[in-house]
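Only one protein chain is missing; all other protein chains are in place.
And now, chain A:
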Amino acid sequence: MRLFDLRLIIAFLFGLYGVVLVVIGVGFTSDADLKKAEGVNINLWAGIAMVVLSALFAVWATLRPQFADKSEPLKEM
């Protein structure tokens, strides 16, 4: 049984989400948006955090490619 690497999916989804949020945060944030979030450009900051998360999972998956396999074979009944 070989399963694809979940870490890459996490990296993909949050990479995409992060970039979208950073773009919104930098280019499309109105004063009303800022006021709603107490002056914090939350899209920008959350976007940056997601890009970092994505990078961490990508690095982990690259350094340790082995993902789902059995390390201790089960004796079948």
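What we mean here is this: a contact is a pair of C-beta atoms (placed from the backbone, for glycine too) under 8 Å apart; a residue touches a chain by one contact, two chains touch by 3 or more; residues count from 1.
As a working rule, contacts and distances are computed from a predicted model.
Chemist: Can you match the unshown chain of the complex to its UniProt protein name from these: "TRAP transporter large permease protein", "NADH-quinone oxidoreductase subunit D", "Na+/galactose cotransporter" or "Phenylacetic acid degradation protein"?
Modeler: So, among "TRAP transporter large permease protein", "NADH-quinone oxidoreductase subunit D", "Na+/galactose cotransporter" or "Phenylacetic acid degradation protein", the name matching the hidden chain's UniProt entry is "Na+/galactose cotransporter".
Chemist: Spell out, residue by residue, where the missing chain touches chain A.
Modeler: Per the touch rule, chain A residues meeting the hidden chain are 1-4, 6, 9-10, 12-14, 16-17, 20-21, 24-25, 29, 32-34, 36-38, 40, 42-43, 45-46, 49-50, 53, 67-72, 74-77.
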